[in-house]
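Quick notes on the structure that follows.
A protein chain is absent from this complex, but the other protein chains hold their places.
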Amino acid sequence: MSETTYPDPAAARQAVPPARAEGMRLPLHWLGVAPFFIFALMFLILPTFYLVVGAFQNDQGEFTLANMAALFQPSILAAYWISIRISLASAVLGALAGLAIAVAIVRGGLPKWVRSTTMTFSGVASNFAGVPLAFAFLATLGRLGLVTVLLRTWFDINIYALGFNILSFAGLTLTYLFFQIPLMVVIITPAIDGLKKEWGEAAATLGATQFQYWRMVVIPVLWPSFLGTVILLFANAFGAIATAYALTGSSLNIVPILLYAQIRGDVLHNPHLGYALAFGMIFVTGLANIFYIWFRVRSERWLK
Amino acid sequence: MKAGRFWAWLTFALGAAYFFIPLIATLEFSLRMRRGEYSFDAYRVVLGDVRFQETFLYSTVIACLTIVIGVLLVVPTAYWIRLRMPWIRPVVEFITLLPLIIPAIVIVFGYIRMYGSNSPLPFLATTRGTDFLLMIGYATLALPYMYRAVDTGLRTIDVRTLTEAAQVHGAGWTTIIARIILPNVLIAVLSGAFLTFAIVIGEFTMASLLNRPAFGPYLQNIGANRAYEPAALAVIAFAITWGCMSVIQVLSRFAPKSANNPN
Partner (left out) sequence: MFKFTGKILSLTAAALMVTTAVGSAQSMDELVKAAKEEGQLTTIALPHDWCGYGEVIAGFKAKYPEITVNELNPDAGSSDEVEAIKANKDNKGPQAPDVIDVGLSYGPQAKADGLIQPYKVSTWDSIPDSAKDADGYWYGDYYGVLSFMVNKDLVENVPEDWADLLKDEYANSIALAGDPRASNQAIQGVYAAGLGAGGTDAASAAEKGLAFFKELNAKGNFVPVIGKPATLAQGQTPILINWDYNALSGRDNLNNNPPVEVIVPKSGVVAGVYVQAISAYAPHPNAAKLWMEYLYSDEGQLGWLKGYCHPIRFNDLAKNGKIPQELLDKLPPAAAYEAAVFPTLDDQAKAKEAITKNWDSVVGANVQ
């Protein structure tokens, strides 16, 4: 958004930051974000610092790169790769489905109660994960699940005979969508609210079709928010372990499960490898974040 | 707009089906506790417990306070970044993604190490201090969602113009944030509040290791090695949390109106 200048000299005098010399601006700027950084430092970064340090230590406390080197075993690399694929799949699908639902409830001309009910429901559903969620899907689409049985008795369709299996990549992604889609709905709805009615009217006046309106006005405006939420969904799925563990526990080789085995389990106990795994996950998330930033900056140029 | 409405209803219906069918399956299973017939036995076992009410109340109060902390932390920060320091956004966004990646158990063990009874900042030395630390832990866990929600909301309003307009009228920073910006992003803040609330009610690891009587550990304790009770609990927890959120939603209607209210 461009700078607006006021013709009123009184206002110009009152413009903040106070008209000091350039050099003194810096400290004041930082004051605004200081609480956040102090909070993050005290309650997020420092407490988990021993994780970063631990990734580079061995049991005797000496500095070592052995843990990091161990990350490059084929089974661990495979775990990272599967984790990334599942997170990406559930993030993109969840984002698209969530966007569709959000648009439907905001712009679809539906009664008012639909919107508020969906928002509150999505708030709850976004956190419905772990054992209850895994069990819910087993109870629905497992071999003796409600839907499986009903399809067989009413329509004579045996989905398992057709190759479906809830204990698979597809099944896990489907289960992940249960908390990914609501997350998207909850976060993107305010952005869709922000699409001013006037824009739609203006576009119509200029002769744009619905499709053109969407393609040239709505999508570019929503794009940065959409992308930001996709990365949030990605990180959300990437770090999610409870659901995967409960659903496909011993058949899926994903990083959080490996992490879990090292720092929480009953048998292995190499916390340093666990920390290295966590460090690797932070690294992957950082890379994803960089990619997202790059992508967004490119699209935001359009907005300016 | 008729075609539009049809598609909207269809999308909504498909979404509702996807979400409700697994919940119905869980419900159906929870009703099977008595052999051969449907009954509410599992629910009677769960709801009859006095600890259910105690822990739920505790978690609800903590959740509301956590939302306050979250809003106080995130709204000014997101606003300031948008206004003055857009270049720092990638760093802040990365930081807000960290709680999703770092396991909660690592965070809480870090708290115990840093803020134990013998440390310079002994949060854990008193019960209230521990409660406070728990709220901060929850605010940290909810940070990704709160930040993303507020940031998305801020994106839709013209922060710069609003600020300058307010300053023209002599408003100080607190007034600007509290009376100009906040009402305009209230819907987004509400989204963040919902997500925070759900997280706090269901959270288990931090509450358990910090030894506070929250709802999450209670759920875990009851459901641990049983078959039907956990399903009943999942349904109850879902229903109750949804109920609380609806209450928050209703209360928010009494907030100051803004130009960005849903049309």
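When the chains are written out, they are named A and B in that same order, and each has its own residue count from 1.
Here is the rule we go by: contacts are C-beta pairs under 8 Å (C-beta built on N, C-alpha and C of every residue); 3 or more make two chains touch, one makes a residue touch a chain.
From a predicted model like this one, the values you see are computed outputs, not experimental measurements.
Only one residue from B:Arg5, B:Arg160 or B:Arg226 touches the chain missing from this view: B:Arg226. Touching the chain that is not shown, out of B:Arg35, B:Arg128 or B:Arg253: B:Arg35 (per the contact rule at the top). The chain not shown here is touched by just one of A:Tyr260, A:Phe279 or A:Tyr292, and that residue is A:Tyr260. One of B:Val46, B:Leu124 or B:Ala237 touches the chain omitted from the figure, and that residue is B:Leu124. Contact with the chain that does not appear here is found for just one residue of A:Phe135, A:Phe178, A:Tyr213 or A:Phe226, A:Phe135. Annotation for chain A: contacts to the undisplayed chain at residues 75, 82, 135, 138-139, 142-144, 167-169, 172, 245-253, 257-258, 260-269, 271. Counting the whole complex, the residues of chain B in touch with the unshown chain are 29, 32-35, 105, 109-110, 112-113, 116-119, 124-125, 130, 204-205, 208-211, 217, 220-221, 224-228, 230-231.
Please note the rule applied: only the chains that are shown with their structure count from here on.
By the touch rule above, chain A contacts chain B in their complex via residues 1, 3-4, 6, 8, 11, 14-16, 29, 32-33, 35-36, 39-40, 43-51, 97, 100-101, 103-110, 114-128, 131-133, 135-137, 139-140, 145-147, 177-178, 181-183, 186-191, 193-195, 197, 224-225, 228-229, 231-232, 235-236, 238-239, 241, 256, 259-260, 263-264, 278, 281-282, 285-286, 289-290, 293. Chain contact summary for the complex, chain B toward chain A: residues 1, 4-5, 7-9, 11-12, 15, 18-19, 21-26, 28-29, 73-74, 76-77, 80-81, 84-85, 88, 90, 92-95, 97-103, 105-107, 109-111, 113-114, 136-137, 139-140, 143-145, 148-149, 151-153, 155-158, 160-161, 163-164, 167-168, 170, 173, 185, 187-188, 190-191, 194-195, 197-199, 201-202, 230-231, 233-234, 238, 241-242, 245-246, 248-249, 260, 262-263.
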